[in-house]
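A protein chain is absent from this complex, but the other protein chains hold their places.
So, chain A:
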């Protein structure tokens, strides 16, 4: 708390946080529409906490106050309702929406270009679905950015974490594919991100990773890590947006713009072209004026190539005398830094696997105890067996002789008698009738499971109804026709209010 206060006082409004909340198509059917009402990815609960709350509280801890939340237009009412009903006192959240549909989702770069006018400072770009581990604080990333920008003109800092090894046997293929880890090349001593292997690169050459010698001669001892995941947390200079404005064809920040941005520092032509944009500092009017000065930028561009050569020699270890240049590079490095996080489980909940995985991860640290509040307590039958590695949301009713193990049960659920739930995730307002069995399932909200139905490793769309006695395995249960279940839905909605 102390640190936060100091920051607010000394460096007011240093960063703006930009959170991008998308549709979460990879999370379908959990994010499929429930009737006419969209199910927001940002509000999808993980361990009964809506996803958006994770990055928000992370931001809060870091002392950043201003948040620009960009979401699809149809999500706006629900999202603003959520944010205002759970006042995060320290954050000023500005919700902006953008017309888009799940089928024609707009790329992150396009969004940033569109809202560039609202971003006037260095910014932190976050996804709505990143769940940081407690061992990773945003402050450490911000500090890295702060020191490196001042010391050698870094333009952005990224955060990567080691991809967790997913056990393929647990999760059926029907749920969708697992996002493959990304290969990155980085320089250890300076923690510089040098190369990101993109799907485009994979298409171009599926056999080999192609690395430029110009990069390898500047960074002769680079590391290639092939099991990394991008947290999509980027701390960027404002000037990065100026470059983005010029690169109209980039669509995805992560897959296109960032890999490109890494190359600016060591590819001469790119550097010459964009150096003057990137190296200008943003907040002062003087730098604004300098940016328009053709004189200063030109002279810089002309000097740049010579400086590179001397620098490449200077970085080598002076084991034996080398023709080194004593001049320190007066030009900004324009590099992209990286923060490599190796301990603690982090994940982006952008597919079903990581959704389930993160839920289970939170269960390992959960210790269930009966609610203390008497009204809540009354809902749980005394003969119900709920193991300690379980999370049960408030106002959920559990009937007698029901056993629940290693599961997350949402809020306002109704669980009947003799129900067995193992290793499952039930979102809010689910109804499980007597004698049903659930094993390794994910039930979207308002799912109704009929009596004595048995589901093994199934995932349901919100509002899905499983017929009594039905026996399903390894399925993705989606609703083809909404008219049938419309009545039940409106009931539950009214209950909700």
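The definition used in the following text is that a contact is a pair of C-beta atoms (placed from the backbone, for glycine too) under 8 Å apart; a residue touches a chain by one contact, two chains touch by 3 or more; residues count from 1.
Note that in this section contacts and distances are computed from a predicted model.
Asker: For the chain that's not shown, choose its UniProt protein name out of "V-type proton ATPase subunit a", "Guanine nucleotide-binding protein subunit beta-5 isoform X2", "Interleukin-13 receptor subunit alpha-1" or "Translation initiation factor eIF2B subunit epsilon".
Answerer: Going by its UniProt entry, the chain not pictured is "Translation initiation factor eIF2B subunit epsilon".
Asker: Among A:211, A:345, A:366 or A:418, which one touches the chain that has been omitted from the display?
Answerer: Spelled out, the listed residue whose C-beta touches the missing chain is A:211.
Asker: In the complete assembly, which of A:61, A:227 or A:387 touches the absent chain?
Answerer: Answer from the full complex: A:227 touches the omitted chain.
Asker: Of the listed residues A:81, A:268, A:383 or A:473, which contacts the missing chain in the full complex?
Answerer: Touches the omitted chain: A:268.
Asker: At which residues does chain A meet the chain that is not included here?
Answerer: Touching the missing chain: residues 183, 185, 200, 205-214, 216-217, 220-227, 246-249, 260, 263, 267-270, 272-273, 312-313, 315-323.
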